[in-house]
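Heads up, one of the protein chains got dropped from this complex, but the rest are sitting where they should.
On to chain A.
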Amino acid sequence: MAAHGEADQLGTTSDSDQGELNETDAPGKSEDAILFASDDFDNLTYEGLAEEAQKPVQKGTIHAIVRQSSNDVDSRSNTPNNIDHDSSEVSAGEESVEETAEQAQITPRADNTEVPDTVDASRIEIEEEDAYNPEWKNQKKHVFILSASGKPIYSRHGKEDKLVTIMGVMQALVSFVQDAKDQLRSIVAGQHKFVFLVRDHLILVGVTRGMDSTQQMLLQLMYVYNQVISVLTHSSLNKIFKQRRNYDLRRLLTGAEKFFDNLLNLMDTEPGLLLTAVRCLPLDSSVREIIAQSIVQNAKLKDLVFALIIVKNQLVTLVRMKKYYLHPMDLHLIINLVNASESFKDAESWTPICLPKFDASGFVQAHVSYLDNDCEVCLLLLSVDRDSFFILSEAKDKIKARLIRYNALQAINASIKRTSYSTQQCGIPDLRHFLYKARSTAQYTSPELEAPYTEPAEQERLFGMYLYLHHRIHTSGRPLKILFHVGEYETLLGWVTQGFELYAVFGPLITKTSAIHAVNKLLRWIKREEDRLFILNSVTF
């Protein structure tokens, strides 16, 4: 794309007729944010990650309860029957070898010496490795999780146990560089980028030949890592690997593969994860207020931390306990949980979930139910009281009754059917699509995908352009405020201020001046619609 492109920083050129960008108040801005992103994409660097690992544990009564409950579970999982029957499911039959290696683990090199043992050459010849399969090779993006000792845990494509060799190589690369007191971050080979993230006892590797930048891949790996934490908690992950360094983590993740698959698919199609922002279901603010009040009035319970309604990956409302905020990354994991699980549709469920940004050390309990017969409106009540299922179930019935009485459920369903909005509604000719993120509230909005972006291949290309634009603007070495990029098929304009991030896609022939007029007009349009597109008031219990 760069071949046809000409990238300029508007601020530095002196064309008189280019128009002015009016950096007024950011639409969708709110002092009273419901979501709270304590960090930013720009801070997502390897140094930043190291700092995060050392950050102190959260304080507050709720966090104390979360930690307490996880201690209860931990002390129970100490019982021998939980850890020690690791036998039949181990992949490569290297158990005895690793047992001895485990005793010799004082030397950090033990990892390296294990590798040749784990790869049984004769076995690979018989069972065909996925890595030789051309279809596997042709996949655009791979994500792998392996343990620090090189045991396969997850692979996005193919079966992880047929990728023992390649995972062994990855582990060898990581530990070879570690040996030199250094850290392997990424490798670029031809069209492919290999990005490595080492956290605790896990090695995550992302391989892409798409538009994703290294930093964007790192963000995706962070999501995947957080998904692991969300299923297991950080404390039990640590505990397991402290007890047995060569533990086969797949045993604890059985049934969770679909969360990873679904999350990775979401990341390739849903801009919210890239922007660490959520999309809200468009609703009149009065309706939204009724919904929030229905929750507040009927679910004001001592240990209820968050109550939220999600529809088709979009947030309808979020009510939170005072002083406690939900991080958009955690919200994406909740959305992913709902999106990936069919089983919630059959019955009310009661499930533990760990929200890594909120508290990685323990679980909160989630009461999950659908409020309508079509199973689209999903209510989640997150509590730290593990015995409160029936209280929450009762609260849910009351919330549902009130939503029906005030026609709010009907309004939600109508909004789902109406689809979001068309780019044309903004009244700007030549504007094809855009993403707008209000930074203070970590929410974003974008119109429906319309022609020419109706085919999956075209949608993928559009998403690739957003990745490119986002990457160029956020390049850590040289962050840009504004970028005007003329491509072969479309012209891109990216603009980032304190208050918002805007990424707009125009037809290829638009001039700089008209593009600037267009985005100014667009901002005014979003401002007019902000009550409907964003949640501007934070409701607390």
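Please note the rule applied: a residue touches a chain if its C-beta (ideal position, glycine included) is under 8 Å from a C-beta of that chain, and two chains touch if they have at least 3 such contacts; residues count from 1.
Note that contacts and distances are computed from a predicted model.
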Missing subunit (named according to UniProt) among the choices "LSM complex subunit LSM3", "Ras-related protein Rab-24", "peptide chain release factor N(5)-glutamine methyltransferase" or "Conserved oligomeric Golgi complex subunit 4": "Ras-related protein Rab-24"
Given A:E135, A:D182 or A:D346, the one touching the chain that is not displayed: A:D346
Residue, one of A:F36, A:F389, A:Y421 or A:F541, that touches the chain absent here: A:F389
Which residue of A:G255, A:P479 or A:G507 touches the chain not shown here: A:G255
Absent chain, residues of chain A that touch it: 73-74, 76-77, 81-82, 88, 231-232, 236, 251-256, 337, 341-344, 346-352, 363, 365-366, 368, 386-387, 389-390, 393
